[in-house]
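Structure below; questions to follow.
The complex appears here without one of its protein chains, the remainder shown in place.
By written order: A, B and C. Residues from 1 in each chain.
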Amino acid sequence: MPIKSRLHLPHVPARPGEKPDFSYVQISPAGAVPRPQVNALVKDVAHLALEMVRVLDDNADAVGAWHPHLDASELQVGLRHMLLTRIYDERMQRMQRGGKISFYIRSLGEEAVSVAQGMALSPSDMLFPGYRNQGLQIVRGIPLVNLMCQLLSNTRDMCKGRQLPVMYHSKANNLFSISGNLATQFPQAVGWAMAAAIKGEGNLAATWIGEGSTAEADFHHALLFASVYQAPVILNVVNNQWAISTFQGYAGGEQRSFAARGPGYGMAGIRVDGNDFLAVYSVTQWAAERARTGGGPTLIELVTYRGAAHSTSDDPARYRAKDDAEHWPLGDPIIRLKAHMIKIGEWSEERHEALVAELEAQVVSSWKEAVTFGTLNEGPKLDSDLMFEDVFKEMPENLQRQQALMRKERS
Amino acid sequence: MPIKSRLHLPHVPARPGEKPDFSYVQISPAGAVPRPQVNALVKDVAHLALEMVRVLDDNADAVGAWHPHLDASELQVGLRHMLLTRIYDERMQRMQRGGKISFYIRSLGEEAVSVAQGMALSPSDMLFPGYRNQGLQIVRGIPLVNLMCQLLSNTRDMCKGRQLPVMYHSKANNLFSISGNLATQFPQAVGWAMAAAIKGEGNLAATWIGEGSTAEADFHHALLFASVYQAPVILNVVNNQWAISTFQGYAGGEQRSFAARGPGYGMAGIRVDGNDFLAVYSVTQWAAERARTGGGPTLIELVTYRGAAHSTSDDPARYRAKDDAEHWPLGDPIIRLKAHMIKIGEWSEERHEALVAELEAQVVSSWKEAVTFGTLNEGPKLDSDLMFEDVFKEMPENLQRQQALMRKERS
Amino acid sequence: MANMNMIQALTSAMDIMLGKDPSVILMGEDIGYFGGVFRATEGLQRKYGEHRVIDTPIAEGGIVAAAIGMSINGLRPVAEIQFADYIYPGFDQIVSELARIRYRTAGDFFAPLTIRTPCGGGIRGGQTHSQSPEGIFTHVSGIKVVMPSNPFDAKGLLITCIEDDDPVVFFEPKRLYNGPFDGDPTKPAVPWNAHPKGQVDEGYYTVPLGKADIVRTGSEVTIITYGTMVFVAAAAAAAMNLDAEIIDLRSLVPLDVDTICTSVRKTGRCVVAHEATRFSGFGAELLSIVQEECFWDLEAPIQRVTGWDTPYPHAFEWEYFPGQARVSMALKTVMEPA
Partner (left out) sequence: MANMNMIQALTSAMDIMLGKDPSVILMGEDIGYFGGVFRATEGLQRKYGEHRVIDTPIAEGGIVAAAIGMSINGLRPVAEIQFADYIYPGFDQIVSELARIRYRTAGDFFAPLTIRTPCGGGIRGGQTHSQSPEGIFTHVSGIKVVMPSNPFDAKGLLITCIEDDDPVVFFEPKRLYNGPFDGDPTKPAVPWNAHPKGQVDEGYYTVPLGKADIVRTGSEVTIITYGTMVFVAAAAAAAMNLDAEIIDLRSLVPLDVDTICTSVRKTGRCVVAHEATRFSGFGAELLSIVQEECFWDLEAPIQRVTGWDTPYPHAFEWEYFPGQARVSMALKTVMEPA
C-alpha cells in the first residue's frame, strides 16, 4: 500500500555508511557575540539564544567580550578536572566491560560542560545533575573512591545498593541525587530555587538535562515555574546531538535552537559552544550573577557532541556515521583548553603528560581501594536487610514482617 | 516570623476594590501589523508573536493588510452566530440558576474567538474545543436542542448522561469530545493532524485552550510534536486574562506573550485582538492556508476578556475588580462587528433588534423541546443500565454482573 | 473547642502549622488570594502573606515537582491539587520521585511534602470531579495515604502529615466537607455542628497515622471502611439492627492491621466498603489481609461494597454511589448462615 504521507520527519544528516555532515550546526565566530549587562531585559538579549557564544578561536586565542580572564591556576584546575573526568570514564568503562560493574555512562567530549559550569558556581549553590555530569562530582571534590563504591553497589555505596551505577548524590556537597527518570530534576531545581528565594537566601540552583530529554513535560514545568516566579536557577540543556539513537531534530532542534525556548517563556536563553571551556565558564558566570541579583532564570544550551556510546548497553555504530565524532566542528574541550594554555605559556606538553600519568595513577589506586569494599560478585556485601530501610523514615510493620520473611527465605 | 522573601510574584493589576488597570495589555493600532506570506519562515514572522493583529479600528472601519474582505452575507452569518451564542449562554445560565441543569459555563465577551475561527475553517477540519467554545458548536450547525439535551443529561443526551454539562461532541460534525481535564485535547489534536498527514489527507486540526491551561504539560507536548512533525494543526490559546481566580501572569503571561511560545518551539506565533471578528478570521485563514500548504503549525494567541464568572460555581467579585470588564480596552466583539456592518451599510439597528428577537425565540423554543426529553429531576430519564455500556466495546462479564446487582439494588 | 466543618478544620490545621513553623508553605491553584475553590485556605494568604500561601500555574506536575524541590531545601510544602481527578499530571513526580527520594539516597535526602486533594462523588461533579484514586497510591511504596472522615480527624491528621518527614497524599472526601452524609441525597443535609466530631479543638493537636478509629464497637460483623462510606455503612447497619463493629481506617498507608484483625477475629464476619471502583481497589488489599490473617475465624466470605467498575457518570450519580442499599445487600449476604 503506497502511502503518500505528507508528514514531515526531521532530517538526520548522517546514518551509518554516510558521510558525516555538520553543516546544520550554526556557529558564530569566536568573539563575535556581544555580552549584554547581566540585568538586561529578556527582549534585549534575544540574539543570545540564536547565535553561539565562543571565546576560544581556531588559533587557541581567547577573544571577545565573553573572555572570562581566569587566572592560570584556575585554568589548570579546569584542565585537571576535565582530564580526571575523562580518565575516570575510560577506566570505569573498562571495569564494566570486565564485569565488575553492571552499567556505566561516559561523558567523553562533554567534559567542559560539567567542569566549567561547576567551577563557575559557588559551593553553596545546589546542583541537580543528570547522569552524564560526572564532572560536577569531580569539581565538587567527591573522592573517586566514593563514586566508585556507588558504581559497585558495595558496602560503602552512598545509595546502599539501591541505585543503578552513576546515580550518585552528596548531601554535604550540595549535589542532588540523580534519577533514572529523565528530566524530573529540572523542575525540582526550580522548586529548590524558589525555596531559596522564599527564605531570602542567596544561593541558586543549577540543573542539567540532555537535549533529548527536553521533550519531557518536566522541561516545560521547569521553564514555566522559573519564569513565573523569576526563580534564581540556571537551566542547562546539554545538546550533544543524540539521545540514544535519536537525533536532536526529534527533540525540536531542527526548527530552532533549544536556547530559544528561554525567550519563548520570557527568560534569557544563551547558546554556547559547549566545548569551549572559557565560553561555558563565562556564560554560566553571567547567568549566575543575573540570578543572584534578582534577574531571574537563564536557559543555557551547551552545544557539544556525545563522543561515546550512549551507555555501556549501546552501540552507536548502528545508527550514526562511524567517524562522526572526528568531524564534529567544535573540537575537543580538553585539547582546546590545553592548546590555549600552552599558547599563553601556562602549560606544556610535558606537564600535560605528567598530569595524565598522575591522574591515571589516582584512578587506579582509588579503584584498588574501592573494590576492597566489595564488587558486584566478590568481597564484602551489603546486608540485604537494608533493602527494607528508608522506604519510610521508620519501618512500618508490613515491611518488618517482609524483612523477617526474607530472612527465613534466605536461610 | 518576618520573612524577607525574594521570590517574585506576578503582578495582578486590579483586585476587588481597586481600579481596573489594563495598562499591561500591549495593543498595536489597527492595520499596523504587516501580513507576511503564508509560507514565510518562522524567523521572518517573529514580530507577529509580540505585536497584535487588528483590523477593526476605533471608527469601526476595517483597515490594513489583514482585512479579510468578507462578503456582507458572511459578516451577517458571523454576527448571527455570535449573537446566538450569547443568547444561548444567557438563557442556559438562567436555567442553571433555576435548578434545571447542574452546571454551566458562559463565553461572554469571547464569542468572536469561536465563531470567527470556526467560520475560517472548513467543515472537514477536525476541531478539538475547550469548554468555552460553544460558538464552534453553533458555527458547525449543531441544533440547539442537541446541545441542551446534553446540558440536561436527558434521554437525548449525546453523552448518555456521562458527562458534565457543556462537554458536547459531534462525530458527524467533526467536533471532538470536550474533556473535564484541562489541556488534554491539545496534543490529541496534533496527533489527529499527524494522522491526516500520514494518510495524505488535506484536512487540518484546530484546538483551543485557555491561557491558564497552557501551564499543563500537554501544552508543551502539543507544541513539541507539532513542531517536530510540522503537523497541519492550529493551536489556539484563548487569553481571557483569568483562569478561575488566577491572573494570566501566573501562567507566564507577565514576562512574554503566549504567542511567543510558538517561535520558541520553532513555529509561527500570532497574537491577535480576540474581540475583533475580522482580525480573528483573518489570522485563522492565514494559519489554515499555511498548514494546508505544508507550512506547518501555527500558535495563535487570542487576546480577549472573560466577561462573566468562570462558571456557575464561581463568583469573580471575590478576586477581581467589579467593573473590570467594562474597562477592557478591546471592547465587545458583537458591538464592534455590528458597528462596522452598520458603517458599511450592511446592517442596521432595526435588523439587529429583529435578529435578537428571532434568536431569543429560537432559544426559547429549543429549550421547550429539549425538556420534553427530560431534565435532571423531571420527565423521561435515561435508563441507568446505560451506566455499564461503552466502558468497553463489549460489556465484560464483571460489568454484566454489576449491572445485574444494580438492578437488584434498585428494585 | 469550637464547631467546625471539615473545611474549617483543615483551614485551622494549616493556620496553626503556618503559625508554628516558618518552613510550612501552602501552594496550589486558586489557593492564595481566592482561598481555594473549596475555601480550604480562606484567609490564610491575608494572614501569612503571598510568599507563604502561593498561587500557582495550572500544572499539577509542576506543582508537585516544585514542591519536591522546596521540600529538599528545608520547607514543608502543603500542595493542593484542586480535585483528585487532576492528580494524574503529577503522577510521575509522585511515583518516580517523591516516593523514592529517601530510598534512593539512603535517607540523605527526603521530601516532607503533603499533597491535599478533594476526592469522591456526591456533588454532581461527573466523571472528572468525583474520583477516588486512593487505591492506586497505596500500591506505590514510599507514599503515605490518608483519608479522614470528619473534622476532628481531618485537623489532627493533617497536622501530623505536615510534621511527618515522609510524603503523604491526603484525600479529603468532599461530600463530607459540610456535614456527615449517610448516602441518601434526598434527605436534608446535616451540618457538622450536630455531630460530636464537628467539635474541634482550636489549638494544636495531632491524630496519629496508622491508627484506625473504631467508630462503633459491635459483635456481629466488622465493617472496614473510610471516608464517605463511614456514615453510609453505619446507617445501613443501624437500619438493619445489626451489632456491627465499624472501623474507620483514616490512614491507608500505614495500615492498622491489628485493629482490623482483632475485630474480625471477634466478629467472624467482614464487609469492606469504599466509594472507589471495585476492581483492584483498596478493598482488595483489605480483603486479602483479612483473608490471610483471619481465615480460620471467618464464618462467611468477606464482602466488598464499592463503586462500579465504570467512570462516575453525571446522570447516574446515585446509581453509582455505594449507598445504603448496596451496603445492606452485602451485610445480608455476609450474615447468611453457612
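To be clear about the criterion, contacts are C-beta pairs under 8 Å (C-beta built on N, C-alpha and C of every residue); 3 or more make two chains touch, one makes a residue touch a chain.
This is a predicted model, so every value here is computed, not measured.
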item	value
Visible contact partners (per top-of-document touch definition) of the missing chain	A, B, C
Contact partner of the left-out chain, one of B:Trp66, B:Phe103 or B:Trp192	B:Trp192
Sole residue of A:Val42, A:Leu75, A:Met158 or A:Leu182 that reaches the chain not shown, by the stated touch rule	A:Leu182
Residue among A:Leu175, A:Val190 or A:Val391 touching the omitted chain	A:Val391
Which of C:Gly35, C:Gly62, C:Pro89 or C:Gly198 contacts the chain that the document leaves out	C:Pro89
Residue ranges of chain A at the interface with the undisplayed chain	1, 3, 5, 7, 9, 12, 15, 102-103, 153, 157, 160-165, 167, 179-182, 212-213, 215-218, 243-246, 250-252, 313, 318-319, 382, 384, 386-388, 391, 398-399, 402, 405-406, 408-410
On chain C, residues whose C-beta touches the chain left out of the figure	85, 88-89, 91-92, 95-96, 99-100, 103-104, 127-128, 135-136, 138-139, 141-142, 253, 277, 279-285, 287-288, 291-292, 295-296, 298, 300-304, 309-311, 338
Sites on chain B contacted by the missing partner chain, in the whole complex	126, 158-160, 162-163, 167, 169-171, 176-177, 179, 181, 184, 186-196, 198-199, 205, 217-218, 220-222, 224-225, 228, 389-393, 396-398
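The working rule: only the chains that are shown with their structure count from here on.
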item	value
Chain located farthest away, centre of chain B as origin (C-alpha)	A
Between chain B and chain C, centroid-to-centroid distance (C-alpha), Å	36
Chain A: positions in contact with at least two other chains	194, 198-199, 217, 220-221, 224, 228
Per-residue multi-chain contacts in chain C, two or more chains	51-52, 56-57, 59, 61-62, 89
